[in-house]
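The other protein chains are all here in position, but one chain of the complex has been omitted.
Our next item is chain A:
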């Protein structure tokens, strides 16, 4: 449904996209994650026909973004990174204007606007000037504006940045509803839990390249899980280390790490092959008293940190 194939795009000296590939099947959500300046917005703007790629090709709903821009535009909705709604009109007037520009009839546009305003909790504010909206309300209206025609393909550039949990939920719910009804969604986000909740597939982008992609679970599995054991006596650390290294589930050749202050030994393991009972039994057999045995599955934050060497801005929020 959405395809990018080796797309290059440079702005002066900045190479914003460097052979970026992307493939999003119809009816799925793809989350694009990446540090600031990685090229997420640029990729989205190429797909939304706002930028011409220097090289490579991109298509949406089977239409080429440069040669068939009009057809692409009829298939998409875009909520850009900065809310593009008119401050000097009311919320409702904004939606009606976009409805008209999409060539919906007046009545259809009004009905659709009322429905969306209600769904996003904006009915009370519908007839106030957008200039007087809070940042979150504006953001919601912007997302609503991109939904006015129920487009088959939706681009959401950081749709929930700056929103309170309630508004965030409203957007998540709508995205899920839309996807259930067959919409294909490409979204960028700073929040890994958002990607985790919404995305069927994740693409991690850094310096204009896709450096990893897959389902959230597959990405986590790539890093694998970690087994942490806290021993009761510092003297038992060395024994514990050998026990863990010999576990069948331990990654081959992996050297368990020890932390004497914490009395902690940890080793990377294959999460699906390990049984904690076995671990406890093995430690017992070696005479090691364990205070705590825990299997830690990686979070997407760790995946991201591992892949890009950076933490995501939103992950601390």
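Some points to look at:
Just so it is clear, contacts are C-beta pairs under 8 Å (C-beta built on N, C-alpha and C of every residue); 3 or more make two chains touch, one makes a residue touch a chain; residues count from 1.
In this section, contacts and distances are computed from a predicted model.
This complex has a chain not shown, and the name its UniProt record holds, of "Serine/threonine-protein kinase RsbT", "Transport permease protein", "Acyl-CoA dehydrogenase" or "RNA polymerase subunit sigma-70", is "Transport permease protein". Screening A:38, A:76 or A:185 against the full complex identifies A:76 as the residue touching the chain left out.
Set against the missing chain, the residues A:3, A:17, A:30 or A:51 yield one that touches it, A:51.
Of the options A:55, A:101, A:181 or A:294, the residue whose C-beta touches the omitted chain is A:101. In the full complex, chain A touches the hidden chain at residues 45, 48-52, 67, 69-70, 73-74, 76, 78, 80, 82-84, 86-90, 93, 97-98, 100-103, 129, 145.
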